[in-house]
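Presented below is the structure to which this report refers.
For this view, one protein chain was removed and the others were kept in their places.
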Amino acid sequence: MFLHTSRLQFEAKPDRPDAHYARKLQELIGGAYGEMTVTMQYLFQGWNCRMEGKYKDLIMDVATEEIGHVEMLATMVARLLEGAPSEVTAQAVADDPVIAAVIGGMDPQQAIVSGGGPTLSDSNGVPWNGRFIVASGNLMADFRANVAAEAQGRLQTARLYNMTDDTGVRDMLKFNLARDTAHQNMWLAAIEELQEDGLEGPISPSALFDEEYAEHASTIWHNSDGPAGAEGGWASGTAPDGVHDFEYVMKPEPLGGKGTAPTPDPLLYATSPANLGLIEKAIRKLT
Amino acid sequence: MFLHTSRLQFEAKPDRPDAHYARKLQELIGGAYGEMTVTMQYLFQGWNCRMEGKYKDLIMDVATEEIGHVEMLATMVARLLEGAPSEVTAQAVADDPVIAAVIGGMDPQQAIVSGGGPTLSDSNGVPWNGRFIVASGNLMADFRANVAAEAQGRLQTARLYNMTDDTGVRDMLKFNLARDTAHQNMWLAAIEELQEDGLEGPISPSALFDEEYAEHASTIWHNSDGPAGAEGGWASGTAPDGVHDFEYVMKPEPLGGKGTAPTPDPLLYATSPANLGLIEKAIRKLT
Amino acid sequence: MFLHTSRLQFEAKPDRPDAHYARKLQELIGGAYGEMTVTMQYLFQGWNCRMEGKYKDLIMDVATEEIGHVEMLATMVARLLEGAPSEVTAQAVADDPVIAAVIGGMDPQQAIVSGGGPTLSDSNGVPWNGRFIVASGNLMADFRANVAAEAQGRLQTARLYNMTDDTGVRDMLKFNLARDTAHQNMWLAAIEELQEDGLEGPISPSALFDEEYAEHASTIWHNSDGPAGAEGGWASGTAPDGVHDFEYVMKPEPLGGKGTAPTPDPLLYATSPANLGLIEKAIRKLT
Amino acid sequence: MFLHTSRLQFEAKPDRPDAHYARKLQELIGGAYGEMTVTMQYLFQGWNCRMEGKYKDLIMDVATEEIGHVEMLATMVARLLEGAPSEVTAQAVADDPVIAAVIGGMDPQQAIVSGGGPTLSDSNGVPWNGRFIVASGNLMADFRANVAAEAQGRLQTARLYNMTDDTGVRDMLKFNLARDTAHQNMWLAAIEELQEDGLEGPISPSALFDEEYAEHASTIWHNSDGPAGAEGGWASGTAPDGVHDFEYVMKPEPLGGKGTAPTPDPLLYATSPANLGLIEKAIRKLT
Amino acid sequence: MFLHTSRLQFEAKPDRPDAHYARKLQELIGGAYGEMTVTMQYLFQGWNCRMEGKYKDLIMDVATEEIGHVEMLATMVARLLEGAPSEVTAQAVADDPVIAAVIGGMDPQQAIVSGGGPTLSDSNGVPWNGRFIVASGNLMADFRANVAAEAQGRLQTARLYNMTDDTGVRDMLKFNLARDTAHQNMWLAAIEELQEDGLEGPISPSALFDEEYAEHASTIWHNSDGPAGAEGGWASGTAPDGVHDFEYVMKPEPLGGKGTAPTPDPLLYATSPANLGLIEKAIRKLT
Partner (left out) sequence: MFLHTSRLQFEAKPDRPDAHYARKLQELIGGAYGEMTVTMQYLFQGWNCRMEGKYKDLIMDVATEEIGHVEMLATMVARLLEGAPSEVTAQAVADDPVIAAVIGGMDPQQAIVSGGGPTLSDSNGVPWNGRFIVASGNLMADFRANVAAEAQGRLQTARLYNMTDDTGVRDMLKFNLARDTAHQNMWLAAIEELQEDGLEGPISPSALFDEEYAEHASTIWHNSDGPAGAEGGWASGTAPDGVHDFEYVMKPEPLGGKGTAPTPDPLLYATSPANLGLIEKAIRKLT
């Protein structure tokens, strides 16, 4: 069960409104790597965690914090939209090209749909959706996804940081950047600890190594003609799992046969000589 | 530019058709972590790579291989669907509950839309979409996402491996499992090499550390009441980046003020005492 | 079966083109609360109505009218786009910032995809979809949704009304506003009549009141710390259904146990001490 | 900012696993009217509320409760999936048609993607998305949507209640049904209070009544031939807003002219006699 | 403006309910090539048509008919769902595997969401959306799409025809099949007429033939190794437009240079040696 306090985790006060920027910030609310994604990703990972204790408790700690990040951003967007042009605009546009540009670059739904507030969408107005999250039950696979999400999140925040000089906005983003640093480190530490605890190996899942074809578990296929791929550390030597030895296959050959499709079911009407009689019959019937 | 050979990268021949399993395999074609995702993710990363050389060439090597994985799975699905029930079924269902169950569990679009072939959707029939991929230009952030994708991909393949005893299907999956092992190792090696080459640090992006609020860059907030979160390696000690020292904030307090929204624009008709006069006027006009 | 007359239900002639506004009007065509939504919502409610007579006939009356509203808006959008800039723009942009702004704020698909006409999307270009409608078969629940849809629809129309001073556009919107007033009143009247006819009570569905836990059917839980929630009419007194007495739970406590997840299936590879042996075995096999 | 306790708001313990039902319950998690929708709808309404005090505090109270409903359902789904068939199934299907049917009716992603847990999707596996919510800033319009959402939610819960006889599942649903009763009453009470407080009238928004065409604000158009629509209370008498008098237009005539589209821009290549010269020229050039 | 009659265009009465088939029929309602698609595609083409007269009038004739096809199918689905199992199912499943299979294969939303009626989704429950339609303003390009849509529609109808032996369902489908035959012929005739009228040539758009690179306007590139492509009529001889002569390029070579990406903007943090100084500085700041 959850409880809420009316105070924000961190201040979210812009110096002045900026309707363009309010649109861009939507990326951090409802984008594929926005705060909504980490919120729901961590919540579902926590609820799906099959082991009571430190990992589950950590996940729920961070998940709960992230709801508050959505809150901060939603509040910031509403404040950035204060006083955004919403009135008769034909004359305004003709009179002032800067106003024209602002109106052109705004997210129209922030006004028409939300009345000056945020939507649950990204910076192009595409709604957030539940396929953005992953909660597989395998903590190694999921923590990998969490590091990745925090990395993309901090990257996008950093880009947005450079797109404004509003000190109030930057103040909040300085907090967000720091949290993304902390969370990247945290998930990296948790990945290490999963291995130290013997719960997972570096490759997910820690299973079926004796079933998979060992001869294909350490090769890199040279399917593109750029020659430099062979120069990397992945082309030879011991792999990060400490077990496999990399091999770079310079002239890869297909191992399978032709990719033929099976004989069609006549009643599904795929084009095929096998169906020729049916077609003739059909056309004869017709004429 | 691309070229194609009609032979598959690896054989994709089931022992016998299995319409239920053909539905499940759709997850590896068009799911969020299926082969379509890694194909397009790597292609766009390669095209967006800002540095000629080993990283870009590697990405294009693997991207090109992955198109062939979609091909193997698409071929396998068509073969698994051979002879699937497509005819008058009311009687068949009444006569044979196993047939009834098979029909009930099939993906109806594999028959009605594709005529016995795969769709570009996941195992629930939801279409693949372009938001599943990420190609940010920042190789560290993207390689983190690539490890994550290969980990989820191998995990799903492993689960599917256990859901069949068809030796032909398992043969192909043994190849796929091995490739996912190789690719996880490969991206992990590339992450190490990015750091050895001085191109990226462990935290993405390697920037703005002097701007973010340092006091919030290493804390874990205890927002949920599970007590064991404090016992992990992320609660104290040096963080994986070698720079920050973790700190666990046991009784977190909000740092910001109340999350109020600004005074509304009267012409957007948000409910507010500030708009009271307008409402009265409107209702008076009406009556 | 349907018939069509080439005349519009109401005139849709702008004084002059306005490409920016043509984008915004898309919200009333393909937005979640646009005319397409009420059209399809009412059609499916009518087709799904389990009672011949006045309710079904009313629904079909209004549904059929709404198709004509989509038509009016589609026509208006095409006319607003007449003469919109579609030619070589690099020079034009450099020469005239107002043209630059207009081009920047246009919906590019109205030109590239529709050739100067509307799309079936909202003002951010996101396509309308079938999950926007509801037709549950329960008329009380559905009429509630209909009032809500007409209210949001009139609200968005009112906001758009203020964003133009084109008298032709405003002429059409004055009609649309009036229809949304009529339809809100109409669905509110139908809600009253459903109760007068004894077909539905105020709470949907009129069922299972003797099964639900009565002690939880009238409480408001104070899960957020804002104190004023206790001051409303929902905090005490008789509820609108005339049966329940509101109660405000000031210090809510969870009633359930811990939200643990069950022991995992080993073959799904969730991280769990229960799977430890499997992981050890896997890694041992590997090495 | 939010806090979390590990205990559920109400118990969520099924008597026994039921993989079919676990799929159906997804509707209450990620369906258009599931708990995720009310959670995010209320959160965004609260953050977008332009008036401190009882309305905002109430919204945040309920929003915060709803997160816990998603939690209860997610936990229930994981428990219902315990022991669901995940292993080699070809033989099992042949041996036991009931197992065959169970496998056929399961959500394959609950196993393959989530490892025996819930997804953020509906009962057909379609992901939840941000367009399901509305937070317009106008409390009357939004509370109408809230009543509608709670009505559809209770209706779906009631249907699901009848689809199981598991006493543990029913126990939780009895709580959910009661909460949906309480919340319907609560939003209805809030709608009354908005009017008593003079903040909103019954028609949303309380504006532009003097601009809309009064003669079209109270008519019902008889566009379908079912005759009984004229018998309802919406066909005559005073409307619920107490101001308009209903009128039923028995033989409606279109009021506008023909729905013609304007002359096309030649460079957009719409088919038109106006472009004939261009086509001739193009074909002449070609030959 | 539209009018509606309560009678269906053609009868839609199944002999008996069939809940499985009710799910499959959803493909013809809300699938990418279902009746909803042709309805909205033709409506938007008609509204976007830039030429009064026979083409526009034809489009509106057919568009209006198609709304009635959605109506027929929606009615049929509701009738096929009559008496579908909706009650306590755990025991029923254990008792009767056929019932188990039926329940497993049903669309759960037809019961839970629609109360025994259709949804606006396809046979996998994925909602119909506005990107399924095209209305470009160019009648040749659009009529090509219309033939394609009617062809896929008739194909899917034919497949569904074979999946039932219910004479009532087949009766309706015999009508639908015939309409799809008529409409394919009709659009093919309209394509011929567009050319006879000199409004369009066979290649869309009839423009820019003097600008496109003539040497690439008639070649087929042999990018895959299957040798038989060179044997078709497209490999040599005069093309259908009567102007171009086909040529088959047996050993295609890329004509462009390397696909490099430009130097990155430092503030977007793409990985690049050009940004090395920034990274060093960032890490130095950090330590």
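To keep things simple, chains are lettered A, B, C, D and E as they appear, and every chain counts its residues starting from 1.
In this section, a contact is a pair of C-beta atoms (placed from the backbone, for glycine too) under 8 Å apart; a residue touches a chain by one contact, two chains touch by 3 or more.
Predicted model, so just to flag it, every value in this text is computed and none were measured.
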Could you list, sorted by label, every displayed chain in contact with the chain left out? A, B, C, D, E
Write down which of D:V38, D:I103, D:L120 or D:A158 is the residue touching the left-out chain. D:A158
Using the document's definition of touch, tell me which of C:L3, C:A228, C:L255 or C:L278 contacts the absent chain. C:L3
Kindly state which of the options A:R79, A:R159 or A:H216 is in contact with the chain not pictured. A:R159
If the hidden chain were put back, which of C:Y33, C:W47 or C:F246 would touch it? C:W47
By the contact definition given up top, give the residues of subunit B that touch the hidden chain. 1-9, 30, 36, 40, 43-44, 47-48, 57, 60, 63-65, 67-68, 70-71, 74-75, 78, 113-121, 127-131, 133-138
Tell me where the left-out chain touches subunit E, residue by residue. 5-13, 32-33, 52-58, 60-65, 68, 71-72, 75, 78-79, 81-84, 86-87, 111, 115-117, 126, 129, 131-132, 134, 136, 138, 140-141, 144-145, 147-148, 151-152, 154-155, 158, 161, 170, 174-175, 177-179, 181-182, 184-186, 188-190, 192-193, 196, 202-205, 207-209, 211-224, 226-234, 239-241, 244, 246, 254-265, 267-270
Missing-chain contacts on subunit A, rising order, are 18, 20-21, 23-24, 27, 31-33, 97-98, 100-102, 104-106, 122-126, 155-156, 159-160, 162-166, 223-226, 252, 254, 258-264, 268-274, 276, 278-280, 282-283, 285-287
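The criterion applied here is as follows: only the chains that are shown with their structure count from here on.
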Every chain in contact with both subunit D and subunit E is listed here as A, B, C
Rounded to a whole Å, what is the gap between the Cα centroids of subunit A and subunit C? 26
Multi-chain contact sites of subunit C, meaning residues that touch two or more partners: 5-9, 32-33, 57, 60, 63-65, 68, 71, 75, 78, 115-117, 126, 129, 131, 134, 136, 138, 155, 158-159, 162, 223-224, 226, 254, 258-264, 267-270
Looking at which chains touch, is this a line, ring, star, complete or other? complete
